[in-house]
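For this view, one protein chain was removed and the others were kept in their places.
Now for chain A:
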Amino acid sequence: MEATIEVTGLRKRFGRTVALDGMTFRVPPGRVTGFVGPNGAGKSTTMRVILGLDAPDEGRALVGGVPYRSLEEPLTRVGALLDAGALQPSRTGRDHLLWLAHSQGLGAARVDEVIGLVGLGGTARRRAGGYSLGMRQRLGIAAALLGDPPVLMLDEPFNGLDPDGIVWIRGLLRSLAAEGRAVLVSSHLMSELEGTAGQLVVAGRGRVVADMGVAELIEAASHDRVTIRTTARSRAMETLAGAGATVAVTGGDTVTASGPPAERVVELLTGGGVPFSEVTAHRATLEEAYMELTRDAVEFRADGAGR
């Protein structure tokens, strides 16, 4: 089976609310694809449609080229974590994994393997009702890994994890992708995906707002801005403006120039004999790049001006 997820033109309404409005993207094998967007952008609904839990009004979702519901032993093809809290509180974590394993023709040996893999250890023999959110996430990830699937789909796996857990899951996601698996990870916090995701699908209002590589996205949001720290502010501004840069004062001894790249700015200042103590190419963080992209797509702004 080819390790891909393909989503084409998904539309779905819940009553009068449009949840999905032409959602289309592809998750390739061998990299972590981040699925980001504000709450209500349709990320979870899309994942539920991919898993055949919700039926779309239009469009289709394929996993490895076929609809999920036609898969035999689906957990050996796709591993998913949707809602880590969806557990029967009186059942132990190990027994939860055990029934899942039995549903796929797997045995208890594999269950104990994934329990070790996610670091759940002896906790697995306690009732799930007493688990912290972090332990539930680990149990959910163990369930997703149970069938050793080539495709993984995790909805907000960072939720409730402590810093150690976040570092652990980032490493896990990277290594799973490095093994050639397709990994789709949703998050509403961009910073969680920094350094993990290679590809980003940004969703807003039920459709894809942007679908590009992380490097590309940061590049696009950085706008070639260069910050210069200098005691000779006006001379620096004159020199740079003379070379065609758009210059702005940003502080007592700092100016920002957009247009020429940082190397050219250094060359200009040196050539003009302007003293400076720092020249920094401004690089947008993933968070900033994301904010810029979703500015128009967020449904409700922080100031409460709903559209």
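Just so we're on the same page, contacts are C-beta pairs under 8 Å (C-beta built on N, C-alpha and C of every residue); 3 or more make two chains touch, one makes a residue touch a chain; residues count from 1.
Going forward, contacts and distances are computed from a predicted model.
Between the listed names "Cytochrome c", "ABC transporter permease", "Phosphoribosylformylglycinamidine synthase subunit PurS" or "Substrate import-associated zinc metallohydrolase lipoprotein", the UniProt record for the complex's undisplayed chain reads "ABC transporter permease".
Touch with the chain omitted from the figure is made, among A:Asp54, A:Asp224 or A:Glu287, by A:Asp54.
Here one chain is not drawn; of A:Gly30, A:Pro89 or A:Gly130, the residue touching it is A:Pro89.
For the options A:Met23, A:Ala61 or A:Leu100, the residue in contact with the chain missing from this view is A:Leu100. The missing chain lies against chain A, touching residues 48, 51-55, 68-71, 73-75, 80, 82-83, 85-92, 95, 98-100, 102-105, 143.
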